[in-house]
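One structure is given here, and the rest of the page talks about it.
And then chain A:
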Amino acid sequence: MKYQFEVIPSKCIGCRTCELACAFAHAKNQKPGKSRIYPLAYAPDKYVPVACLQCDDAACVKSCMFNALRRNEETGAVELDKERCVKCGACVAACPFGCALVDDVHDEIVKCDLCGGSPACAAFCPTKALVYKKV
Partner candidate 1 sequence: MHIDSIEKLSQWQTECRAKQTAQKRKVLVCLGPGCLAGGSDEILEEFKRIIAEKKLADITVDSIKKTGCHGFCARGPLVVIEPEGIFYSKVKKANVAEIIETTLEKGELVEKLLYKDPESDKKYTDYKEIPFYARQKRISLRNVGQIDPDEIEEYVARGGYAALAKVLAEMKPQEVIDEVSQSGLRGRGGGGFPTGRKWATCAKVEADIRYVLCNGDEGDPGAFMDRCIMEGDPHSVLEGMIICAYAVGSREGYVYVREEYPLAVINMQKAIDAAHEHGLLGENIMGTGFSYDIKVSRGGGAFVCGESSALMRSVGGEIGEPRAKYVRSVVKGLHDQPTVLNNVETYATVPVIMEKGADWFKKIGTPKSPGTKAFSLAGKVCNTGLIEVPMGISLRDIIYDIGGGIPDGREFKAVQTGGPSGGCLPADKLDLPVDFDSLTEAGSMMGSGGMIVMDDRTCAVDVARYFLNFLVEESCGKCVPCREGLYQLHHLCVKICEGKASEDDLALMERLSKVIQTASLCGLGQSGPNPFVSTVRYFRDEYLAHIKDKKCPAGVCRELITYTINDKCTGCLACIKVCPVDAITGEKKKLHVIDQDACTRCGSCYAVCNFDAVDIV
Partner candidate 2 sequence: MVHITINGKVVKATEGEMLLTVIKREGIDIPALCHHEAIEPTGNCRLCMVEITRAEWEGWKKHVTSCLYPVEDGLIVNTHTPEVIEIRKTILDLQLANCPNSEVIQKMAEEYGIYKTSYETVPEGDNCIMCYACTRICEVLGKSAISAVMRGHKKVIAPPFGEEPPDCIGCLACAQICPTNVIPWTDKDGTRTIWNKKFDLITCKECGKTIITKDFADYLMEQRDIPKEYFELCDDCKRMQTARKMGEIVTRAQEATL
Partner candidate 3 sequence: MTQQDMTKLGDIFDHYPADSGSLIGVLQDIQREFHYLPREAMAKTAEVLGVPLSKVYSVATFYNAFSLTPRGDTIIRVCKGTACHIKGADLLLDQLESGLGIKPGETTADLKYTLEVVNCVGACAMAPVMIVNNKYYGNVACNRALKLVKKD
């Protein structure tokens, strides 16, 4: 894998810019999509952005009976092939980190795809709590 997504919780201020960036980056027909990333408070005023970890042995990939989840070898992201997805919700149920989600607005299953190699969340994070870098 050439790139890695790094999260630095100490820098996260819970401003939710990443959430907005993600939603707009995945907008369809001018409607923002459901964010794939969420800065969540683990203690008062302490935040950590939670997004897909692109696990090596990913439960979502294993759980998909229709082979709709596959790894993009270039970006390292586990991507959801919308043409193959039937929205059964197996991945949503199986991901131990809660990072496969149902987007009710667009009626589809969504998960972080690293925006094809230049994640919007990282680009917009004002404090650089999210970094997408070469390894």
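Everything that follows uses one rule, which is that a contact is a pair of C-beta atoms (placed from the backbone, for glycine too) under 8 Å apart; a residue touches a chain by one contact, two chains touch by 3 or more; residues count from 1.
Candidate selection criterion: all candidates are chains of the complex that A comes from, given by their letters.
Note that the structure is a prediction, hence the values are computed from the model and not measured.
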Exercise. Of the numbered candidates 1, 2 or 3, which one touches chain A within this complex?
Worked result: 2
For this session: Using the touch rule from the top, collect the residues of chain A that touch candidate 2 in their complex.
Result: 7, 9-10, 38, 40-43, 46, 48, 50, 59, 62-63, 65-68, 81, 83-90, 92-102
